[in-house]
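All protein chains of the complex are present and in place, except for one that has been dropped.
For clarity, chains are labelled A and B in written order, and residue numbers in each chain start from 1.
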Amino acid sequence: MTAVADSLPLTETHTPPDQAALAATVADAYLAGTPVYPLGGGTSLDYGQAASRPGIGLATTGLDRVIDYPARDMTITVEAGITMQKLSDVLAAERQWLPIEVPAASSATLGGAVATAFSGPRRYGSGTLRDYVIGISAVDGGGMPFKAGGRVVKNVAGYDFCKLLTGSLGTLGVITQLTLKIKPRPAGSAFLACDLPDLPTAERLLAALVNSCTSPAAVELLAGPTWRDNAALGNATAGTVARLAVGLEGMPGEVQWMLGQLASEWRSLGITSSRLLDDERARQLWSDLSEFPASPTAPLVIKANLVPSRTTQFVELALRIDPQASIQAHAGNGIVIVRFAGFEAGDVSRSLIGRLQPAAQAAGGNVVVLSSSLGGLTRQAIWGGATAATEWMAKAKRQFDPKNILNPGRFLYDNL
Amino acid sequence: MISSALLSVVDELQAAVGRENVLAAHAELVVYECDGFVIEKNCPDVVVFPRSTEDVAKIVRICNSADVPFLPRGAGTSLAGGCLPVGGGVLIVLTRMKQILEINLRDRYAVVQPGVVNVWLTNALKGTGYHYAPDPSSQGACTIGGNVATNSGGPHTLKYGVTVNHTLGIEAVMADGTIVQFGGPAEDPTGLDLTGVLVGSEGTLAVVTKVWVRLTRNPEGVRTMLGIFDSAEDATNAISEIIGAGIVPAALEMMDQGILVAIEAAFHFGFPLDAQAILLIEVDGLEAGLDAERDKIIELCLKCQAREVRQARDAAERLLLWKCRKQAFGAVGRLSPSYCTQDGVVPRTKLPHILRCIQAIGQKYDVRIVNVFHAGDGNIHPILLFDERDHAQVERVLAASGEILEECIACGGSVTGEHGIGVEKISFMRKLFNDNDLAAMERMRLAFNPHNRLSPGKMLPTAGACGLEQKHPGRRAAL
Partner (left out) sequence: MQLSPSPITQAKSDAEQVNPGAGIDYGLFLDCVHCGLCTASCPTYVITGNENDGPRGRIYLMRSVTDGRLELGNEVRRHLELCLDCRACETACPSGVQYGKLIEPFRVAMEQPGTARKTDDWFHRWILFRLFPYPERMRAALTPARWVQWLGLDRAVAALGLLRLLPPRLRQLVEMLPPLPKAEPQLPEFLPAIGPRRARVALFTGCVGDAIFRPTNWATARVLQQNGCDVLVPRDQACCGAIHFHAGSSEPARQFADANVRAFALDDVDAVIVNVAGCGAMLKDYGHHWHDSSQPAREQLASKVKDISEFLDTLGLIAPQGEIPLTATYHDACHLGHAQKIREAPRRLLAKIPGLKLKELPEAELCCGAAGTYNLTEPEMASQLSRRKMQNIVSTGARLVVTGNAGCLLQISREARQQGEKLWVAHPIDLLDLSYRGQQPPL
C-alpha cells in the first residue's frame, strides 16, 4: 500500500459524515473547478496514471453504515465506505458472504473495490462484482447525487449504472451506497493442488478441467518464487515450473466427492501426486491468493485478460521476460497477474508495450498495470492502446463529469 | 403516407441492402405496427432486413442523413412495446442476421448474430455438456439480440443470473453509424463496462449486431419437486425457509389455486385442485449433494405445513412439469376471454405481503386475479382476468394493475423484473426514480444517441415520451 500523500497531489482531505455532505463537497469543487480524488481505504491508489492536478481528497470512510440487511432476501444495502472486512463480518453472522476477495480487507472499502472492479480467485465459480451490485448511489462530477438499480435481485428498469460505475475508477461519480446480491457461505472448502513440470502439461490439465465433473470455485495457476516456497502449498517438488491449485467449495460431502473425483481425473492425465489442502492450510492459501496482487515492493504488477486457453502461453512469455517473476493466473477465467521482480524503465516499451500487450491482444484481451514503482508511465503503458470503444467511454465521461474534476488524468480517456 | 424524403430513403436503402431486403408497401408494414404489446400501435414507414453489420451501419447512416428515426427489432416478442416504432421511421429487423458464428467450448463462449433464436444456441450445444443459461419462457421464439436489449431473465435466473451475467461482449452499430466492439471473448475488458450498460438499454443506445455469450456447464444432476400447500401463506413461508437455509435452488416457481385449475385442464398433470398453492422447486448441481438438498427442502416444506411434496420421477415428468409452468399463461385462456399480466418485483420476504395485497386489490376492484411467478426472485406475474368487451371491467383492471405495481414500489421493489420499460411502463419511471436519477439516465442517452433518432419515445419519461395513458389492458401470453 502506498501512502496517500505520496500518490496523490492532495491539498486537503475531506471526510464527509454522510452522503449529503459528500455531495455538497463535490458540488463546491465543481463550482471551483477543483479536482476531486475519491479515497476509500487507500489500498489501490497506485492503480491508474499518476495524478498531476492538485485537488482535494474525498474520503468515504465516514460512510460505513449498514443501511438494510434483510438476510433472507439475500441482499444487503451498505454505504460505500464500509470496509470489506466489516462487510464480511456482518454477513458471516448470517452464514452469508460476498465471494469477492481483495487484498488488505481490513482497510479496503467496498466502494473502492467496486470502483476498481477488483476480483479474486473465486471469480471462476462465483463471478465478479459486476454480478453482485444490484443498486448503486453516486455523486456525479457536478455534485448531483443519483442512483440506479434498486434493492431487488431482478430489475430491468432504466439504464444499468451499476455496471457503468463498476470499474469506472471514480471518474464518473463518487460511489456512496451499494446494494448487493449475496450468497450463502459454503460449509466446506478445500484445495487440490499439484506441481507441474512444464506449461504444456498445465494447459492439458486446464483444458481437461473445462469438462471436469467437478465444479471448482477457483482454478489458480501459480508460478515463480512466491509460490515455490508457499507454506500452505508446501515446498514445490524439484523441476516444478508451475503449480495448479483448484479450490473446491460446497457442502462437506460435495467437497469430499470432488476431491476424490478430481484426483482421479488428474491421475488419468498422468498426474500421480496431488496434495489435498483443507482446514487451516486451505484458509491460508485462500488468504495468500487474495493478497497476492498487492505488492509494496515490486517494480511492476500487471493484470492481463485473455481467452482462457491462452493463459499458459502468456505465463510462459512473462517468465521469459523475467524468470524471477511471480505469477498468479485465475486460469479458468484467463486472468493473469504478474508481479515482476526485475523490471526497469527501459523494459516498459520493450517488453510491456512491445511484447506483453500484443500477446494479450492476440488472445482477445489486453494488459493493464495494477501498480508500479517505476513512475511516469504513459496511458499506453498502463491501459494499453485506445480502441474504438475508448471514444464512447469518453462520451459518457463528458456527460457525467463535464469539468473533468473526478480523478482527472488517471483513467484511459483520451481527448476530454 | 410516404413523404418524398422517405421515398428517397427507400431508394437509398434498396440501393444499399438490395430490394429484397426492404419493405415499404403499406400492406407489408402493418404486421410491424406492434409486438407482443398490442395496446399502442404505430406503423413503421419502412422495414429493412440487414444481413450484416455493414448493412446496419449503412442503414443508420442513411437514416441520419435524412433525419429519420430508426429502431431495432428482433422477433417482436416484447411485452412492453420495446419494438413499437413510436415515431414511425425505419424499423431495422435483425431476423436475417441469424448465424451462430462460433462456438468455443475450451474458452466457454459462443459468438452469435442478434437474430439467433435463444433456443437455437442451446440446441446447437446439445451433446457438448454446455448450454446457454438465460432461458426466458419465450426462448423458442425470442432472439438473443432482443434478450440483450431487455436483459432477459427466465425461471433459472435465480441461480444462474440474467442475460447481462452471461454477456462477454457486444459489437454494435452506434447511433451515428460507427461500428464499435465492446468487450469480446475475454473477461474484464479494459475501461468502462459499456457492454453492461448496453445490455438492458432497450435499443436506445446502439443497435447490437454481434454478441459474445458465456456458455455454462450443464449440471451433473437435477431434482425437481412439487410442494403442495393448503395456503399461499405457507407456500411463501417455505420459500423463505429454503433460501434462509442457504439453499439456492436453480428455480423456484409458485402457482396459486386459480392458475392450477387452468393448468390441470390443459395438461392433466394430476394437480390436486383444492390445493391453494404449489411450489415448483428445482435444485441442480453435483449428484453428491443433491439428495441431501432435496431431503432438506422436503423437510422445510413439511415444516411449513405442506400437504405433500412430490418428486418428478423421470426426465419426462420433469419436462411436463416445466411445460405446465412455461405454458401456464396460454392455459389461462380457459378461465377468461381476456387477461393481462404484470411484471412486478418485491424483496422475496415481502411475497406474503404482496400476495395479500393482490388479493385485497382484486376484491376492491372486483377483478379475479390468479398468480404464477418466479418466487425465488420475488418476480410476480399476477394475471388479471376480464372480458375486454366490458368497459367498466377494463377500467377496473387498469386501476387494479396500477395499484399492484405501486405496492411493489412501496415494498422497495420494481415495476419490471424482465419485460422492460418499453413504452408500457414509462409512466412508472418517475415513481421509481427521482429527477436526478432520470437526468443521469438522460445524459447517458445523450452521450450515445444525441439526436434521439434511435428508438425515440422509449424507456425514459423525457424527450417527448410522457408515458402512455392506458385505455386498454393487453392480453399477453408469454412470460
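Criterion: a residue touches a chain if its C-beta (ideal position, glycine included) is under 8 Å from a C-beta of that chain, and two chains touch if they have at least 3 such contacts.
Please read these numbers as outputs of a predicted model, since none were measured by experiment.
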In the full complex, displayed partners of the excluded chain
B
Hidden partner chain, touching residue among B:Tyr32, B:Tyr365, B:Phe428 or B:Phe448:
B:Tyr32
Given that one chain is not shown, which residue among B:Ser138, B:Asn379 or B:Ser414 touches it?
B:Ser138
Touching the hidden chain, out of B:Val10, B:Val112, B:Ile144 or B:Leu384, is B:Val10
Which of these, B:Ala16, B:Ala80 or B:Val117, touches the one chain of the complex that we don't see?
B:Val117
Using the document's definition of touch, tell me which of B:Val93, B:Ile228, B:Ile278 or B:Met459 contacts the absent chain.
B:Val93
Residues of subunit B (touch criterion as defined above) contacting the omitted chain
2, 7, 10, 14, 19, 22-28, 30-32, 34-36, 38, 49, 75-77, 79, 93, 95-96, 98, 115, 117, 119-120, 123, 126, 138, 140-142, 326-327, 329-331, 333, 337, 475-478
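One rule holds for everything that comes next: only the chains that are shown with their structure count from here on.
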Distance in whole angstrom between the CA centres of subunit A and subunit B is 31
Note which residues of subunit B are touching subunit A in the complex, please.
104-109, 129, 150-151, 153, 157, 161-162, 164-165, 174, 178-182, 184-197, 199-201, 217, 220, 240, 243-244, 246-248, 285-286, 288-289, 292-293, 345-349, 374, 377-379, 412-421, 425, 428-429, 432-433, 436-437, 439-441, 443-448, 459-460
Subunit B partner, complex, touching residues on subunit A are 70-75, 95-96, 117, 119, 123, 127-128, 130-131, 140, 144-148, 150-164, 166-168, 172, 183-185, 207, 210-211, 213-215, 250-251, 253-254, 256-258, 303, 305-309, 333-335, 363-366, 368, 383-384, 387-390, 392-393, 395-396, 398-400, 411-412
